[in-house]
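Note that one protein chain of the assembly has been removed; the remaining protein chains are unaltered in position.
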Amino acid sequence: MVKRMIKYVDEYRDVDTCLSIAEKIREISTKPLNIMEVCGGHTMSIRKNGIQKLVGDNINLLSGPGCPVCVTAIKDIDKAIALSQIEDVIICSFGDMIYVPGSKTTFAQAKAEGKDIRTVYSASDALKLAKEEPLKKVVFIGIGFETTAPTIAAAILQAYKENIDNFSVLSLHKTMPQALGAVLSDESCIIDALICPGHVTTITGTDMYEFIVKDLGISCCVSGFEPVDLLRAIYMITEMFEKNQPALLNAYERVVKPEGNIKAKGILNDVFKPVDADWRGCGIVPDSGLGIKDKYEKFDADKIFDINVPDSKENSACICGDILRGAKKPNDCTLFKTACTPMNPQGACMVSSEGTCAAWYKYGE
Amino acid sequence: MCWSIPGKIIEINDNIAKIELAGVTKEVGLDLIDDPKVGEYLLIHAGYAIQKVDEESAKFTIDFLNGKINGKEND
Partner (left out) sequence: MDKITIAHGSGGKMTHELIKNVFLKHFDNEVLNNTEDSAVVDVSSKQIAFTTDSFVVKPIFFPGGDIGKISVCGTVNDIAVSGAIVKYISCGFIIEAGFDISELEKLVISMAKTAKEAGVKIVAGDTKVVDNKEADGIFINTSGIGVFDNEYRLGVKNIKPGDKIIISGTLGDHGIAVLSKRKHLEFGTQIQSDCAPLNNMLLDVAKVSGEYLRFMRDPTRGGLATTLNEIVSPDTFGITIDEQYIPVNEAVKGACELLGLDPLYIANEGKVIIIVDPSVEKKVLEQLKKHQYGKDAVTIGIVTQEDAGKVLLKTRYGVTRILDMLTAEQLPRIC
């Protein structure tokens, strides 16, 4: 067996370092502290490594709305699946979406019924496919936050430059700050601090969290995804909380700069514009979605294809909205592990493997 | 969300870098990166590099954490 360190990954998984930071957290923490980890990837890493069990009983880790698959409205999933029914359309999607149910079916089932649906690793793979299949219309399902949207923007720009006319994107992209504001301003919000999404912030920079610190008095610490990163972020948050000094902190300096990735932001803003978006579990959040600008409308699947799907209703017993706001936990829900499981998800928090309820189900409490 | 992983640039051809991690290589887009160089580390997401890894900063963090934990304050 070949053993070798993966650089800039394994150092941040070191056991001694993690256990020492965890001990420090338990030493300095004197009062209950509710921390929301915004990002689904953070939820996964915390649960997968058991971090919530290392930080002591004062620290309460709650999951937030940062799971782009979870917060995709059922109507939008239905729209995407409806596109696959159109003749000569090839749907390309990230693997995350393939098993997510719409109101009636999934991409996986549509594929089983003979529709051309392909999993891709990158939007550039979808563009390659469009060039290989000039008689087909390749539609890429664009999900993801500010981390992923610039990569789709780059693919659109490349298609524009090369004059590809059979490639388009159904943009279901969303942006974080507006949804965070909505969640944290809600009167039921009990959050004292945020662990901010490390890779979204790699692109956006840290400015967008200023209002949370200044106007809402909630500390924000940007964190990476490895256990050392997360424990360090929790330590830094706890330190400021004990001093009663909300602050904007960065525990992921190796890739997160205050200004973010200026080139990526430029490309994002060249291709996309803010639009209202429907967040499953949260409702319509103004200016929180990304629509394709008119200049690139020939790549906008919304404009090319005329798709109308009916509205759909959530299970009335579903409390995903409360869970996404951090107000409730999965085991507060009557459907959790009974009617609502990863095989048969009833709400946003179970549909994706990194949703709060899916993570609790998979890794335990 | 935003599953991303650092990889080292071993080759650059136009706008595509071949990156390597643990002996696995993959081609990724450089559209979002300024002035990439062979030998640098990139953060890779969905087939594109989204940022360079600041290696000095990374080293400082790890050294700092190890120093602080051993009871020695680094200032």
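A few remarks follow.
Note that the chains are named A and B in the order they appear, and that numbering of residues resets to 1 at the start of each chain.
Methods note: contacts are C-beta pairs under 8 Å (C-beta built on N, C-alpha and C of every residue); 3 or more make two chains touch, one makes a residue touch a chain.
It should be emphasised that the depicted structure is a prediction, and the values quoted were computed from it without experimental measurement.
If you put the hidden chain back, the residue from A:I6, A:I86, A:I307 or A:A339 that touches it is A:I6.
Checked against the hidden chain, the listed residues A:N34, A:S103, A:T119 or A:N269 yield one contact partner: A:T119.
From the options A:G41, A:G64, A:G198 or A:G326, the residue with contact to the unseen chain in the full assembly is A:G41. The omitted chain makes contact with chain A at the following residues, 1-4, 6, 9, 13, 15, 18-19, 22, 40-41, 47-51, 53-54, 67-69, 94-96, 98-99, 108, 118-121, 125, 128-129, 144, 148, 227, 342-343, 352-354, 361-364. Residues 1-3, 5, 7, 18, 21-26, 44-46 are the ones on chain B that touch the missing chain.
Note that in this section only the chains that are shown with their structure count from here on.
Looking at the complex, you find that chain A touches chain B at residues 2, 4, 6-9, 11-12, 16-17, 20-21, 24, 39-41, 66-68, 94, 121-125, 144-145, 147-148, 150-151, 154, 157-158, 197-200, 202-203, 228, 232, 253-255, 257, 261, 263-264, 267, 354. On chain B, the positions that touch chain A within their shared complex are 1-6, 8, 21-23, 29, 31-34, 41, 43, 45-48, 50-55, 57-58, 61-62, 65-66, 69.
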